[in-house]
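For this depiction, one protein chain was excluded, whereas all remaining protein chains were kept in their positions.
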Amino acid sequence: MIRVVVQDAPIDLAAEFVAAEAEDAGAVATFTGLVRGDDGVTELALEHYPGATERALEALCEQAVARWDLARAVVVHRVGPMVPGDRVVFVATTARHRGAALEACAFLIDRLKTGAPFWKRERRGGDARWVEARSSDDAAAARWGPEA
Amino acid sequence: MIRVVVQDAPIDLAAEFVAAEAEDAGAVATFTGLVRGDDGVTELALEHYPGATERALEALCEQAVARWDLARAVVVHRVGPMVPGDRVVFVATTARHRGAALEACAFLIDRLKTGAPFWKRERRGGDARWVEARSSDDAAAARWGPEA
Amino acid sequence: MPIDILYFAWVREAIGQGGERVDPPADVTTVAGLIDWLAARGGGYAVAFENRDRLRAAVDQAFVPLDTPIAGAREVAIFPPVTGG
Partner (left out) sequence: MPIDILYFAWVREAIGQGGERVDPPADVTTVAGLIDWLAARGGGYAVAFENRDRLRAAVDQAFVPLDTPIAGAREVAIFPPVTGG
């Protein structure tokens, strides 16, 4: 089962986690990305491409489910303005065995960094700038093989 | 910061998760192992070696923190009788970057399968038996290199 | 045939709007040709489209290279490399 949500509202971790556990799968892996405030960022704003974003995330989840025989793949991505400590993205994968859940979770977060239409703008006090794409993200995504 | 708990009580995921997020680390990876009921198991009982268990888990967490420069490493392991759907183990790692958190989380769950003194007994109706160690667990643990 | 164009992130900011409907001439046949045609308007378009290496595109919500034909496309999006997650 695939669940993809792009939302302005804060991510409700407990609800997502309980839903992910409900599949009798044995192994649940999650990744949560948070806004970091340690380099002076006071606000992070995420823009996205409505419609295309959900399609891209669903395609990634379908790839993961097929490749690792998952019971469930979940991506919840927040958009709009956020502050340090806020959850930006939550990925959960469930499977019978831990290796599949852990690998698929890493695959999803690596791939969504480069394959889904989100753009970050950081504010530090009065100064705002768009975040540049990182070559390390391309490298992390590429280790999973060619994109489908 | 390292947090190791071995407990009879159910694992409170929400509380553990919120604590893990509190470090301003940016990336939180978790793994949760649940009792599976799909092969007829009606009860899983976990025995452990009090004192030695906590020492072994703390040593694993210290290795992970040093190797991946983690902000936090958490292992909460339940013992005693459990039923399908119950959480057996929760591992959380936090770091500045996602690669470190994800790898360290996989390391901890692989290593604790072979390096901490827990023993599982499965009950299927009236029949109870001790779970045999699996060579696939040894292989998963070995991919992280020699044990310290 | 009219095409809906969408702009995101700093492309949107430079152009000053999130999208528009355009009707390019028949010799505009690819995404790259569409970008050239828009850039020739100057102003924010020239600024947004100055460096093609920093641009990515989608045709009808599918990510594509800039040399992709636009014949039959209803929606073309032009934006910077993505930075999600």
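Side notes on the structure shown:
For reference, chains read A, B and C in written order, and residue numbers begin at 1 within each chain.
Throughout what follows, contacts are C-beta pairs under 8 Å (C-beta built on N, C-alpha and C of every residue); 3 or more make two chains touch, one makes a residue touch a chain.
Being a predicted model, the structure only gives us computed values, none of them experimental.
Considering the entire complex, the omitted chain makes contact with B. Between the chain not shown and the residues B:I11, B:V88 or B:A104, the one that touches is B:V88. In the complete assembly, the contact with the undisplayed chain comes from B:L112, out of B:I11, B:C61 or B:L112.
In the complete assembly, the contact with the undisplayed chain comes from B:V131, out of B:A66, B:V83 or B:V131.
In the full complex, chain B contacts the hidden chain through residues 33, 46-49, 51-52, 55-56, 77, 88-89, 109, 112-121, 130-134, 137.
Heads up, the rule we're going with is that only the chains that are shown with their structure count from here on.
Centre-to-centre separation of chain B and chain C, using mean CA positions: 49 Å. Across the assembly, chain A contributes residues 33, 109 that each touch 2 or more other chains.
Within chain C, contacts with two or more other chains are made by residues 85.
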